[in-house]
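Only one protein chain is missing; all other protein chains are in place.
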Amino acid sequence: MLLIQCPYCGPRPELEFAYGGQAHIARPLKPADLNDDEWAAFLYMRVNTKGVHAERWRHARGCNRFFNALRDTTTDHFLAVYKTGEARPALNTAGGHS
Amino acid sequence: MQRFSAFSIIRRGLTGNESWRPQWRRASPKASYDAIIVGGGGHGLGAAYYLAKEHGLTNIAVIEKGWIGGGNTGRNTTIIRSNYLFDESAALYDHSVKLWEDLSQVLNYNVMFSPRGVMMLAHNVHDIQVLKRHVHANRCNGVDNEWLSAEQAKEFCPPLNISPDIRYPVLGAALQRRGGTARHDAVAWGYARAADALGVDIIENCEVTGFQKDAHGAIEAVQTTRGLIRTKKVGVSAAGNTSVVLGLAGVSLPLESFPLQALVSEPIKPAFPCVVMSNTIHAYISQSDKGELVIGAGTDAYTSYTQRGGLHINTHTLDAICELFPMFRRMQMLRNWGGIVDVTPDRSPIIAKTPVPGLYVNCGWGTGGFKATPGSANVFAWTIARDEPHPINAPFTIERFRDGFLIDEAAAAAVAH
Partner (left out) sequence: MTQFRAAKGGRIDRSSAIEFEFDGQTYKAHPGDTLASALLANGVHLVGRSFKYHRPRGLLAAGAEEPNALVGVWRDSARYTPNLRATTVEIYPGLKAESQNRSPSLKFDRAGINGLFSRFIGAGFYYKTFMWPKTAWKSLYEPTIREAAGLGRAPTQADPDRYSNRHAHCDVLVVGAGAAGLSAARAAAAAGARVILCDEQAEMGGSLLSDVHTRINGLTASAWVASVLQELKANPRVTLLARTTAFGYFPHNHLGLNEKLTEHVAAPKPDQPRERLWQVRAAEVVLAMGAIERPLVFPGNDLPGILLADAARTYLQRYGVKVGSVVAVVTAHDSAYQTALDLHAAGVKIAVIADTRAEVSGDLAAQAWAAGIRIQHNSTVIGTRGKLRVTGIDLGQVSGSNVQPLESIACDTIIMSGGWTPSVHLHSQSRGKLVWDESLSAYIPGQTAERTRSVGSCRGIFGIAASLADGTKTGAEAAGTTSSITYEVEETRLANTGFIGALPQPGGKPGDKAFVDWQNDVTTKDLALAMREGFESVEHVKRYTTNGMATDQGKTSNMNALAFLAAGLDKPIPAVGLTTFRMPYTPVTFGSFAGYSRGELFDPVRRTAIHDWAQAQGAVFEDVGAWKRARYFPRGNEDMHAAVDRECVAVRQNCGIFDASTLGKIEVVGPDAATFLERLYVNSWANLKVGQSRYGILCREDGFVYDDGIIARLAEDRFHVTTTTGGAARVYAFMEDYLQTEWSDLSVWLTSISEQYSVIALQGPAARRVLEPLVTGVDVSAQALPHMGVVSGFICGIPMRLFRVSFTGELGFEINVPSDYGRAVWEAIYASGQPHGIVPYGTESMHVLRAEKGYIIVGQETDGTMTPDDVGLSWAIGKTKPDFVGKRSLARSSMHAKDRKQLVGLRTQDPKLVLEEGAQIVDSPGQKAPMRLIGHVTSSYHSAVLGHSIALAVVRGGRARVGQTLYVPMPTGDIPVIVTSTVFYDSEGAKLHG
């Protein structure tokens, strides 16, 4: 069970959270302007990164807020957490984990 | 290929077993091949075998970054069934079951396909509706699947707890008698040995690092940790790592890779005659020929390539098993492991051409790829050889996500309201 740093509540066990998939996929402002390929890319295409993955979590059994995290999917270590709407933080090469 | 039989065992045994030879050659990459399969699991080795056997492509290689059969082929709970809801799925999975039925003889390798019956439990009215829909659809598609009352289910699987007093009582079950299990490692080895005998090179410890394309954007070579290999056709069967491999060719896919854990108990004398699955309370169980109870459940919640997951998944899996089979509460977990499963949005696989000419992909099997091994390998080989899908895998394209022709087996088992 992962230990997840909620930016609002602090470290909490994974059971309190709901995974929200890849982060930074903004819903198009005007979906009607997209062709089918572009729309399918929004709906379904995922980077599925092997490495540092920007992803969403919701503290579902806590403050109920969404936030973003950078996690290394080859180690499951969290490298950063940040609030929804904030830019993906740059990582120093050392990484480190929570 | 040294023929396997009781006779050969005795003959070679009498001479000290000295005359056995490697089951497949330890090949090194040649400069070029007519086709390359990336991924030495059951699906990839099987595709190579069928390419050689049925399509006459023998100058081909399977390249595997680790050891063959070391991915999900060697990490699954070996359940085989074809009682899927949609016509497209039933056709694909049943094609596979039919190949399973003769696979040991065809490969001259005992893959221990054991059609002991797969029983799926209903715990509420909605489950009954969904499973009966499966039963009817399967019957009309020529796939065996029958409805059992709770009492009949217990008769088929005596350890099953059908007491009405448990939290989610068993109200009935759908039984596919032709379903069962097989010996997972033997599938990889059997295909490897048979493909090797047809001239296929099986190259381990060889990881793809890139693709080389010609002026038209078509594949012309694969870069690997063991050098550049020229080829015009590449079939990727890399399961959880498919996104990574296809990413090297600039192809993105609707895939996410999740950890899937499974476990076995200590071996016991025969105590469990069939396979039992419960989607509602999340667990499935069978007993291996070695005597271990083989148990699995759902994935962890997040994408990961670590091949491990959390303790809470195990606790949840085993509370479900203990609820359904309370006599197993004193059994002990011997070993737990994790695989990486690549999941599509509609929980159905992709076996298709990609936007890159000469590049083909077989992926998205999620938690259920083992059962499809022979069938998927068979139609994937066809697709690679003819540059067009076999009618069975024609619906399983990447484009279905763009066009909305999903084959949504997961949604079809929608939750109760």
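As written, the chains take the letters A and B, and residue 1 is the first residue of each chain.
In this text, a residue touches a chain if its C-beta (ideal position, glycine included) is under 8 Å from a C-beta of that chain, and two chains touch if they have at least 3 such contacts.
Just so it is clear, the model here is predicted, and its values are computed rather than measured.
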Full-complex touch with the removed chain, picking from B:48, B:91, B:120 or B:260, is B:91
Check each of B:121, B:135 or B:148 against the chain that is not shown and name the one that touches it.
B:135
Have a look at B:56, B:227 or B:267 and name the one touching the chain we're not showing.
B:267
Filtering B:59, B:108, B:152 or B:223 for touch with the omitted chain leaves B:108
Interface residues of chain A (partner: the chain not displayed)
1-3, 13, 18, 20, 26-28, 30-32, 34, 36, 39, 43, 56, 58, 60, 64-66, 75-77, 84-85, 98
Which parts of chain B face the unshown chain closely enough to count as touching?
4-6, 8-10, 13-14, 16-18, 20-26, 66-70, 74, 87, 91, 102, 104-105, 108-110, 112-116, 123-126, 129-137, 139-142, 161, 165-168, 183, 185-186, 189-190, 204, 265-272, 281, 287, 289-291, 306, 308, 310-311, 314-323, 326-337, 345, 402-406, 408, 410-412, 414-417
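Just so it is clear, only the chains that are shown with their structure count from here on.
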Let me have the rounded angstrom distance from the C-alpha centre of chain A over to the C-alpha centre of chain B, please.
30
Parts of chain B lying in touch with chain A, wherever the complex brings them together:
241, 243-244, 252-257, 301-306, 310-312, 342, 345, 401-403
In the complex with chain B, residue positions of chain A that touch it
1-2, 14-15, 17-19, 21-22, 36-37, 39-41, 43-48, 50, 53, 55, 71, 73-76
